[in-house]
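Here the complex is missing one protein chain, while the rest keep their positions.
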Amino acid sequence: MIALVPSTLEEALEERAAHPEAVPMAGGTDLMVAVNFGRLRPPALLDLSHVKELKEWRRENGTAFVGAGMTFARIARELQAFRPLVEASRSVGSPQIRNRATIGGNLGTASPAGDSIPVLAAYGANVLVASRKRERLLPWHEFFVGPKRSALEPDELILGVEWSALDAPGSFAKVGTRNAMVIAIAGVCVQLDPAGRSVRVALGSVAPTVVRAPEAEAFAAAAISWDEPDRPLSEPAIAEFGRLAAAAATPIDDVRGSAAYRRHAVEVLARRELAWVVEDWSR
Amino acid sequence: MSVKERGGIGQSARRVDGEPKVTGEYAYGSDLRTENMLWGATVRSPHASARILAIHAEPIRHMDGVACVLAAADLEHAKTFGLEFCDQPVLAEDVVRFRGEAVAVVAAETYEQARLAAASLVVDYEPLPAVTDMEQALELDAPRVHHFGNVLRHVHIDHGDPADAFADVWVEGYYETAMQDQAALGPEGGLAVPAADGGIDLYAVTQWIHIDRQQIAPCLGLPEEKVRITLAGVGGAFGSREDITMQIHACLLALRTHRAVKMVYGREESFHGHVHRHPSRTWLRLGATHDGKLVAGEARLLMDGGAYASSSPAVIGNAATFAVGPYEVENVRVEGTVVYTNNPPCGAMRGFGAPQVCFAYEAAMDELAAKLGMDPIDLRLRNAVKTGSVLPTGQVLEGSAPLREVIERCRAIPLPEEAPVAGRDAIAYPGGAGNVSRGESLKRGVGFAVGFKNIMYSEGYDDASEATVSLRPSPAGPVASIRTAAVDYGQGLYTILAQIVRTELGVEQVLLEPSTSGVGSAGSTSASRQTTMTGGAVLMACREIRAALGNEELTRPITRTCTYHHRATTPLDEHGQGSPHVSFAFVAQRVVAEVDEELGLVRVVQVATVQDAGRVLNPQGATGQVEGGTAQGLGLALTEEIQLVDGAIRNASFTDYLIPTILDVAPVVTEFVEEPELDAPYGVKGIGELATVVSTAAVVAALRDATGRTLNRVPVHPDDLVGIRSEATTSGPAPVPDVPGQKSIPEYLGLGLGQSMLMKASDT
Partner (left out) sequence: MLIRATVNGAECALDVSPAMSLLTLLRDELELTGSKNACEQGECGSCSVWLDGELVCSCLVPAMQAHGCDVRTVESLATNGDLHPVQDAFLAAGAVQCGFCTPGLVVAAADLLARDPHPTDEAIREALAGNLCRCTGYQKIIDAVRLAEEAIA
């Protein structure tokens, strides 16, 4: 096995083009599990952890960009303005994992249980990928094509993810059977967009990819009194919202949880989170 | 400061082996290394039941770094081993009986090469029908795991006659407990070093050096004296290190290659490589008079022993004798069966059958209390055994049994204040780090349960422990040393032994020599027996030394070796009557839990424990056992389950086999009742298992109180708490098998008798 260790983005893209069989790696928290278990013996590793360009984030003209190499620990510390993303980051693994695991890893692994992905979907984020030849900006739903499958080409690397900053309340929550260190059985992000008079709802771990819940979103957008933030939503409206969110889930039974419970959990989390964000907005 | 203040009995003396553990210097089996050593790896069956058609070892022998490949055909001596019966092949011959069974072993220069070689070995199998359900195993046309059928042992207890009992009220319930894993953090591991005399030096992880040697030596064709075992540091056990795991394999490879061989299991392999806690199904009926006096109990108990016997016969014996709880019940019938299946083998795990039945009888007692309109704790008090009570086996409880006091003191522990519903830190809600709550739909529940089990071995085993104590003069004052083969795998035995010596000999400096097979057996570190047995031997030796010294000055070394035996017990007769246990210990727990009723998530708020300990020799160590034992029972209640589908473990990793984290446990308030035990050194009773026996039942009782749900199965899933999954159902008690009597079937057939004969007292 050979190791490729570029120190700039340009070098990384050159290496990626020259060695498409090399497995890209940043924090290694997903990859090393497979390597340690002997399930993965890649012919080459492309170590991206030294590429500075990937480890930055910025906010310019209302657009936020987070580099693929940002760890969840740094995101939790530095992106305080994006509360759901912070909540999702804090829920990842353990402190040890958060110090190494990157948002690029979540994107690259493309698991529907990736904790940051529902938030990015709720943000309507675009994934920025690049090859030596060009850059592409893929809407999140075009990037994630199936369970652990993305639209990344063999000569491409993920540079990061960007979205239009909303500056409005949002929330992320995930359910697991234990109180810490769990892979989500169900995850929900609810994000308000008062300026756009819309609500974004994204679901994780309950479909082959992270999905939005458009009917629930439309219902909530109509139910919220956008001109009267102090006016709370009625209980029946919140309940209906939860039902519509759950209806957008297509979960399976697996070793971590049952489909029925997953659907139920989505309904409960969606209800709670909508109530929370509306209450937070009213303040 | 006098010795007694610094580190004698009754003090929370610091661990004698603590410093190397905090610095990282303590050497566990997986840390050992030596020059020129090979690494061993194991090839395991992917089938629950299959015929082995061919093992293509030859190509593997030529792989990089491979020094040796062994399969059953290469074994020249004894080919089976086992704790009670030698029914388990060292390497599978002709058939495999569980998914994960060892089929071949390889030795290679590096760990990677050994793993790759093992992964590359091709074995041709013909899959056979497998029996993977314990009730299916009882059916006459079920596939047979062994040629003599699937019943390993059936225990029948008849005391009075429940049919004759006049009960005003009956409750009837069905209860299931899942397969649990000990999940000791320190994996199986050790080093086998061939010796110039043709023997072998083995440094390995175990709970009982001598029983390992008894099984290893015949498989190597060596006399026991040539199998020299030194205990390596053990990273927890809880029953999973009682059975042989890698020891015979490593020794065979070492003798064949004439080089040292190290074998360590990774976590996934570890799940497959050791025995688990028996899953169980219990059908229980309790009958009482209208004023709450129990008059009848009927239990049908079924346990899944998996493919090989391990200690299953003893587990079912134990469980059957505890099946109606620590209560005076005049009319009892218990039918307890442990069956073979093609599931992974089960054996010892902390509690040894008692946790499973405690879950059942305490659930039934709560139901009975509700039906009687009686306070559940008063119902326990009304029926609690005491010294002099007669147990369902006819055994008179001669020793101390302060169960009433245990219950009353537990009830009296103040309840924790209710935390405010709103405004907590996110992780202080059920669901922890997931940020799922701001206090919605929280419901508090309080549950109470009592439990008991035997201390030390049972049913006629002549259990013993040998220890040697030496006292010698030195310029800095007298120094004592202890030699014992006993294993301290973390529970603190060595510290207790040092405390005993300090107190008895008035000596500050106490050294513990390494535990090896070069001294007499100390028996197993299990059954909460070591403080009594090895502590007893050390105490005897100290007293002999004091007697020998008299009033004289110590001018030369004095050494005494003593063997401690507990008082005799008897097997169960054909009615399940006898005096099978030496000593009993009792425990009560009250659990306060919060349930998020909408999400079905749980936060345990407080566990209050009162335990009957005889005499507490190290308070900090004792509470540590209660806290750790509680966490293991809490795990079975809420999150721990080996998920089996057609004999395959689906969750053989810490990602999906979920043991409690620090966010899953709650403060434990512990008190001890110290009523000295009869005939025990200092009146002690072992501590280790009792909290695990009762905590599953207590946690689930709290959840029932919070939600009103039946919850007759553990682990409880969120699905159960929110009502998505309904209670476990049954079509009726499993049929009672037609078997010759109380003994294990292999014993009746005179099959490959192992330790069960060697450990029994002689019949004369």
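We just call them A and B in the order they show up, numbering each chain from 1.
One rule holds in what follows: a contact is a pair of C-beta atoms (placed from the backbone, for glycine too) under 8 Å apart; a residue touches a chain by one contact, two chains touch by 3 or more.
Keep in mind the model is a prediction, meaning the values are calculated, not measured.
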{"item": "Option from A:L138, A:A180, A:A213 or A:L233 whose C-beta touches the chain left out", "value": "A:A180"}
{"item": "Which of B:G173, B:P218 or B:G266 contacts the chain that the document leaves out", "value": "B:G266"}
{"item": "Among A:I2, A:A18 or A:A222, the residue in touch with the chain that has been omitted", "value": "A:I2"}
{"item": "Missing-partner contacts on chain A, residue numbers", "value": "1-3, 5, 25, 27-29, 32-33, 35-37, 41-42, 44-45, 47, 49, 73, 93-97, 99-100, 180-181"}
{"item": "Residues of chain B (touch criterion as defined above) contacting the omitted chain", "value": "12, 14-15, 17-19, 21-28, 30-31, 33, 111, 182-187, 233-238, 266-267, 425, 427-428, 432-433, 489-492, 620-621, 623-624, 627-632, 653-655, 659-663, 665, 667-668"}
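Convention: only the chains that are shown with their structure count from here on.
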{"item": "Intercentroid distance (Cα basis), chain B paired with chain A, Å", "value": "43"}
{"item": "Touching residues on chain A, where the partner in the complex is chain B", "value": "36-38, 87, 90-91, 171-184, 255-258, 260-261, 264-265, 268-269, 272, 276"}
{"item": "Residue numbers on chain B that touch chain A, as the complex places them", "value": "115-116, 119, 266, 268, 427, 430-438, 440, 598-601, 603, 638-639, 643, 650-651, 655-656, 658, 660-664, 717-719, 722, 724-725"}
